[in-house]
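Here the complex is missing a single protein chain, while all its other protein chains stay put.
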Amino acid sequence: MKLNVSAQLDYNISSASTLILNIQALRTQEQKILHEEFIVSESDVKIDELTSVGGENRMMRLAVPKACKLRVNYKATVDTSYQINNYRKLTEEPISKLDPEILPYLNPSRYCQSDKLYRLAAHMFGDIDSPFAQVIALTNWINTNILYLSGSTNSQTSAFDTVTEQAGVCRDFAHLGIALCRALTIPARYFTGYAYKLKPADFHACFEAYLGDNWVLFDATGLAPLNGMVKIATGRDAADAPVSSLFGNVRGTGRLISCELAEDDFKPYYYFGNKFEGLSYL
Amino acid sequence: MKLNVSAQLDYNISSASTLILNIQALRTQEQKILHEEFIVSESDVKIDELTSVGGENRMMRLAVPKACKLRVNYKATVDTSYQINNYRKLTEEPISKLDPEILPYLNPSRYCQSDKLYRLAAHMFGDIDSPFAQVIALTNWINTNILYLSGSTNSQTSAFDTVTEQAGVCRDFAHLGIALCRALTIPARYFTGYAYKLKPADFHACFEAYLGDNWVLFDATGLAPLNGMVKIATGRDAADAPVSSLFGNVRGTGRLISCELAEDDFKPYYYFGNKFEGLSYL
Amino acid sequence: MKLNVSAQLDYNISSASTLILNIQALRTQEQKILHEEFIVSESDVKIDELTSVGGENRMMRLAVPKACKLRVNYKATVDTSYQINNYRKLTEEPISKLDPEILPYLNPSRYCQSDKLYRLAAHMFGDIDSPFAQVIALTNWINTNILYLSGSTNSQTSAFDTVTEQAGVCRDFAHLGIALCRALTIPARYFTGYAYKLKPADFHACFEAYLGDNWVLFDATGLAPLNGMVKIATGRDAADAPVSSLFGNVRGTGRLISCELAEDDFKPYYYFGNKFEGLSYL
Partner (left out) sequence: MKLNVSAQLDYNISSASTLILNIQALRTQEQKILHEEFIVSESDVKIDELTSVGGENRMMRLAVPKACKLRVNYKATVDTSYQINNYRKLTEEPISKLDPEILPYLNPSRYCQSDKLYRLAAHMFGDIDSPFAQVIALTNWINTNILYLSGSTNSQTSAFDTVTEQAGVCRDFAHLGIALCRALTIPARYFTGYAYKLKPADFHACFEAYLGDNWVLFDATGLAPLNGMVKIATGRDAADAPVSSLFGNVRGTGRLISCELAEDDFKPYYYFGNKFEGLSYL
């Protein structure tokens, strides 16, 4: 499916600074970049394209030599593809067979303190016998119990807060989903991307659970169809896959994100929990 | 330098379980394993040797099929080597030149919430102009202000707690050192190892700061000479490099660690802050 | 009902110190002290009997002039009395009619951060239309979901931790009950006492909710009959009604508590949630 995505980011920079932006669509076997441009408003900015360890994320490092107002424009046309698998017969993946590169996604992380949620997760979801059904159940629980409320949280809010305070934004919904999965011994990671039909338009955050050798996408906010995403990055949580890391006297002053279909045909796909289907981007 | 290390770990296992142990000395160009044995007391345990992403850690995965008392014995003779560099002329590494694989060690992590310590770190150490001297200063501050007190903390204690509560064990000292470094934009990571002369003998935890293209070792506890360590693992924090991860009905019931010189000559090496020397294991 | 209670407390005192002990049975219109003795092992300890503001608690202040091993022995025979009321017809007490001295028990306190539990409490218990049934429901929820586990918590553990970590001791059960009540706009306070049939024998902590002009007793641990208590103190939480406050170089080294019937007849009384009866000590 073809999508046009764009991000316009404005920064007020008071002295020499470095920005690391993680806003480009990921290049994978199944997510093809048909066209892409990355433009900065100042000619003396040194730009460096980086790839994270394991190759999973693309980052642009901008060395800005002096004070300025900087505008970054990113545009891309992306051809995405995903698969939908049936997990009805999936049983719990024994830890003893898990690939070592998956194991870190069982560990607690900055915003996903799964080590504090074991008993709670076991009480609420431990009796469900299929891991897929556990993730669907916890996603639904988050969707039902956590209030989506702009401005209710900040960059320090973690899953341990959200499980009790019960309000947050997409990032908080994702962190709680990840933490509950890991507490149930299901590997899970953070996913950022562009999302078709997300309102108001912005970067989106979801999570992926590792089920039956696939990273299956879940969105506890339910705010956008799962099949209208363009993947930017994955990581352990938002600390690991931030849209921007700012070093120096830099202040974000605005952003404008869009994600539109570049073709006509689109059937929105959501989970409803009555089927055992899961969607994966590759 | 040659050292003999050993670890004897006892577990009470109530049903089929998996243990992932990270207790073996790391094999690196400069740390050579002259002899090594890893023995488990039960013959039906399936053992798998894993290597973490990036190759930095060695892990043994033990699939235990049924209830038992399990004893794990590890012994090794290791030839370590380190270098001592002078950092007097080191200036701050610009973020714009940092290798992408180092960048994640600037992010906050489960036990090292550097995002909450920016102002405090800047107040206390921001005016020191050399990054090496900053790390020496913060290490000394931890050593002076945090009380080493067995049992005062638990597996959920983080740098954010320790900076105020001012008591902890080696793991807590390391987490606080890491968090303060990252808050000062100095990459830092967790280091576990065997430590000669550590009393009482146990696994030890320290931290490494990335200075002048080296990972330089710091030990805020001051409990063991820096040049008597055998490196086991590094990671973002204890969540990333745990000695053991237990899945199932497993309970640790005891451990016995040792680290002894296998040769005569040893001059203990510590930092005193009056020189600009730093020690690195490679 | 007549009960014999006793407490023997041992302290290791390294230099001049002050202890404030709140272990004496409260004197109220309905709780009569038939006999009482309070003995300390050192003759040079200056003892002061204090009454807290509002007269609700009795405290002994012990000024210990020098290092010693101090033993405190308290014994009393108490005649308690309680009433059982029916709250079936109770509707929510409008805040606009609440007595000003009750209002502080709606505020969050050190261990009962009700301000963080509003949404959670509303989700779980907000639809129950009777305040009595709400308190019964939350008490049952705590009893079912929180594991009673000695040593799992410490003196800093609060309701905000317990609601997620789901383990604790009687003090933690009481704090969570109080926090949930307050989050539902039901005044609630901490209750300490001696408890007949509590195993192992110790001081006990419960909570009282203000319903229909009475302070009604609830015990989320279910570890002792509600009608076998001897009230020592009430307060906002354990910070406000601690058994002991130690100033100086003092360390508790042991304690021995007992609470026995001084007469034959006793029918244990618990809540089961199918009746609308609540028990109050006056």
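Letters are used for the chains, namely A, B and C, taken in the order the chains are written, and counting of residues starts over at 1 for each.
Note that a residue touches a chain if its C-beta (ideal position, glycine included) is under 8 Å from a C-beta of that chain, and two chains touch if they have at least 3 such contacts.
Since the model is a prediction, treat every value here as computed from it, not as a measurement.
Novice: What chains on display are touched by the one that is not shown?
Specialist: B, C
Novice: Per the definition of touch given earlier, which of B:I33, B:I102 or B:L120 contacts the omitted chain?
Specialist: B:L120
Novice: Any idea which of C:L21, C:M59, C:A195 or C:L279 touches the chain not displayed?
Specialist: Considering all chains, including the one not shown, the answer is C:M59.
Novice: Considering the complete complex, identify which of C:P100, C:G151 or C:P200 is in touch with the unshown chain.
Specialist: C:P100
Novice: Looking at the full complex, which residue from C:D240, C:E260 or C:E277 touches the chain that isn't shown here?
Specialist: Answering carefully, the residue with contact to the hidden chain is C:D240.
Novice: Who touches the missing chain here, C:T18, C:N73 or C:N140?
Specialist: C:T18
Novice: Touching residues of chain C against the unshown chain: what are they?
Specialist: Missing-chain contacts on chain C: residues 18, 20, 46, 48, 50-54, 59, 61, 63, 94-96, 100-101, 103-104, 106-110, 113, 115-116, 155-156, 185, 239-240, 242, 245, 247.
Novice: For review purposes, identify every residue of chain B that touches the missing chain, sorted by number.
Specialist: Residue positions of chain B that touch the missing chain: 116-117, 119-120, 123, 145, 147, 160, 163-167.
Simple rule for what comes next: only the chains that are shown with their structure count from here on.
Novice: Can you work out the rotation angle that lays chain A over chain C using Cα coordinates, in steps of 5 degrees?
Specialist: Superposing the C-alpha atoms of chain A on chain C needs a rotation of 180 degrees.
Novice: Cα centroid separation between chain A and chain B, in whole Å?
Specialist: 30
Novice: How many angstrom between the C-alpha centroids of chain C and chain A?
Specialist: Taking the mean C-alpha position of each chain, the two centres sit 46 Å apart.
Novice: Show the residues in chain A shared as contacts by 2 or more other chains, in ascending order.
Specialist: In chain A, residues 116 touch at least two other chains, as defined above.
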